[in-house]
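Some notes on the structure that comes next.
Here the complex is missing a single protein chain, while all its other protein chains stay put.
Chain lettering (A and B) follows the sequence in which the chains are written, and residue indices restart at 1 in each chain.
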Amino acid sequence: MRVLSAWGRCKRVLARNDEAAWGMALIAPSVVFFLVFILVPVALSFWLGFHRWNPLRPMNEAQWIGLGNFIELATDRDFLRTAWNTFVFVVASVTLMVVGSVLTALSLNAGIRASAIYRGLFYSPVVTSLVATAVIWLWIFDPQWGFINNVLRELGIPEPGWTASRDWAMPTVIITFVWREVGYFTVIYLAALQGIPEDLKEAAKIDGASPLQVFRHITIPLLMPATLFVLVLGILRATQNSFAVIYVMTSGGPVNSTNVLVVYLFQYAFEFFRMGFASAVSLFIFVLIFGLSLIQFRLIGRRTELL
Amino acid sequence: MAGSVQTAQKPGAVTTLRSNRLTWTRRATRLVLYIYLTAGALLVLIPYVWMVSASLKAPAEIFQAGVNFLPTSFYTANYEVLFGDYQIVRWLVNSFVVGGIVLLTNMTFTVMAGYAFARLRFKGRDFMFFVYVGAMMVPIQVRLIPSFIIVKNLGWLDSYQGIASIQLVEFFGIFLIRQFMLNFPRELEDAARIDGCSWFRVMWQIILPNSKPALAALAIFTFTASWNNFLWPLVVINRPDWMTIQVGLSSMKGEIIPWGVLMAGTFVSAFPLAVLYILLQRLFVQGIVTTGIKG
Partner (left out) sequence: MSVFKDLSRRKLLRTGALGGVGVAVLAACGETVEVIKEVEKIVEVEVEVAGETKVVEKIVEVEAEVVTSTVNAWFNQSTQMANFEEKVVKHYHRQQNAFRLESILVPNTELTTKMTAAIAGGEPPDVVRVGGGTLGNAFFRQGVMHDIDQFDPTVRDNEDIVWAIRVTLTWNDKIWAMPVNSGTTALYYNRALHDAAGIDEPATTNPEMVENAARIQSLGADSEGNPIVGMEWPTEPKQGTANSMQGTMFGFGAFGVDESGTKVMLDSPEMLRTLTWLKENFVDTGTMPIKVALNEPGMTNDFGTGLVGQYVAYPSRLNNAIENLGIDVGLTARMPAGPVANFLPIGFGHLMLPMNAKNTEGGWSFTDFIGNDPENDSIWCAAFGQIPPRYSFRDSVTFSAYRQANPGTAPFIDGQKAAFPQYWGPAVNEIWSGFGKAQEAVVFGEDPATALGAAQEDAQAALDMKLETDDATPRTFPALTGGYES
């Protein structure tokens, strides 16, 4: 009797709050996945940040050292340089990626012929093996015998040292990385552009708006949710996915000019076998990016709920 | 939002003048567009041309310095070695299956979650969402060893589900879907709810059909993420039969790298996906969306 009435009560509550019930139900599978594959590893990794641990040894041999790793981090000469490089790399890459992908998406959406093929073309760098990409660009950028410098030599233009110069190494990896990533964000903007209701634009045109005004007052605001996504993900990918490109092309050189946090992290984890310290670094990176994302949500996120 | 726009008062003469100008502007814009796209396509293509031509060159030719984009003759031995000595077909098949699994789970679970975050109101929604955004930022190296232990205890090493397991739900996908579904006008949903639709039916019959570009983007991204995944499959696979394409390609690197064969392998691995994306375009092109608001 009691059970039945409890169930009845549940049903009534559910009926009233079925929005909440559906909400929870729909996110339930992702929560399970999160608990198993994210929460446990992340918690472990953060916990390790306060220990010293050689990853080859059993985990219960990890030594507690409190804030030791973080203190070492703050005073490490290399770390500060690395953090600065990461900042430069991320800002430059993300700017180029956003601008490049918006322009490309707009162009591809303008209804020219064979745009499908162009779209496939622009996307193909994203699906090409990272290592092969880095190697090919290394060869193209080779200061002695690469394609670019050969052409410049023939034209009589002074040849930059590309990966061989402290000033040019960072631009080189940025170019390679952006080349690979623009396709990815073009897809996002394309999808966003396709989601803009045509009749909104028609209505504005009928009212006499010029294409530029349509762009400014309709397209751009409606692209804001996508832009938030692009910025957050762009910063994330520039911080983490840049590893393979930089590690293969320059190994962080020359003279630390392209050493970024994720390369630094890898070295400490798998070359110096200091997993505790590497965990501290990744905790630092995480706090940074997450903090940045929260700021972006504040700034841009507000404008996304429109209709 | 639409701003105040001066309206043209008289059609007729003004329109003709305007339309002439528009044609010229349109032509100029078209030209600029073509130039931009062609330049961009070239930029994208240069490494590919080099890759393909390297795959068709004999080893001695690959290392010749200078501008030599075209091979002097078609040297097919690289492809013969690729398909003969290496199990590239097997690798591609494995990657396709794993990608398929990841695609399936994401198109269901991730879309569901994205919809819930975008359109439904429930307690703890925003908190959960920010936790998910944080989850997105966890680098793979951090997840590697603990996830390996879990998957091993499930008995999923050297299996399709084991390789796919770490990407079954992609949090950037949830973020993506949520962003795309934020723009929907509430009026449509409200109308449907008044008619007695459950929230599930609202999602299924109203929101989803109008989110095709976002769904297409999610599809191609999750498949790509699975295709590009290297570190996790490397750690989880111990038998050569289970190698996915990225792991397989990397096994070609040793103290000496067979450049021609590696380039051939890279080309063969990138090509199917690019084609897939082109095909996907036709399936998901968005038609005119009606918002239900006229005038």
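We adopt the following convention: contacts are C-beta pairs under 8 Å (C-beta built on N, C-alpha and C of every residue); 3 or more make two chains touch, one makes a residue touch a chain.
Keep in mind it's a predicted model, so treat the numbers as computed, not measured.
Annotation: of B:T29, B:S53 or B:S251, B:S251 touches the absent chain (contact as defined above). The chain omitted from view is touched by exactly one of B:L144, B:I174, B:L188 or B:M203, namely B:L144. For the chain missing from the display, the contacting residue among B:R27, B:R121 or B:K152 is B:K152, taking the whole complex into account. When the whole complex is considered, the residue among A:N109, A:T163 or A:T219 that touches the unshown chain is A:T163.
Residue A:N256 is the one among A:S115, A:Q213, A:N256 or A:Q296 that touches the chain not shown.
Within subunit A, the residues in touch with the undisplayed chain are 54-57, 59, 77-78, 142-145, 153, 161, 163-166, 169, 249-256, 267, 270-273.
Where subunit B meets the omitted chain, the residues involved are 58-60, 62-66, 84-86, 144-145, 148-149, 152, 157-158, 231, 234-235, 237-240, 243, 250-259.
Rule of thumb we're sticking to: only the chains that are shown with their structure count from here on.
Centroid to centroid, with C-alpha atoms defining each point, subunit A and subunit B lie 14 Å apart. Residues of subunit B that touch subunit A in their complex: 1-3, 5-8, 25, 29-30, 33-34, 36-37, 40-41, 43-48, 50-51, 65-67, 108-110, 112-113, 115-117, 120-123, 125, 128, 130-147, 150, 165-166, 168-169, 171-172, 174-176, 179-180, 182-186, 198-200, 203, 211-214, 216-217, 220-221, 224, 227-228, 230, 245-246, 249-250, 253, 262-263, 266, 269-270, 273-275, 277-278, 281-282, 285-286, 288-291, 293-295. Of all the residues in subunit A, the ones that touch subunit B in their complex are 18-20, 22-24, 26-27, 29-31, 33-34, 36-38, 40-42, 44-45, 55, 103-104, 107-108, 110, 112, 116-133, 136-137, 139-140, 144-145, 147, 150-151, 179, 183-184, 187-188, 190-192, 194-195, 197-200, 203-204, 207-209, 211, 213, 216-218, 221-222, 225-226, 228-229, 232-233, 236, 240, 262, 265-266, 269, 278-279, 282, 285-286, 289-290, 293-294, 297, 304-307.
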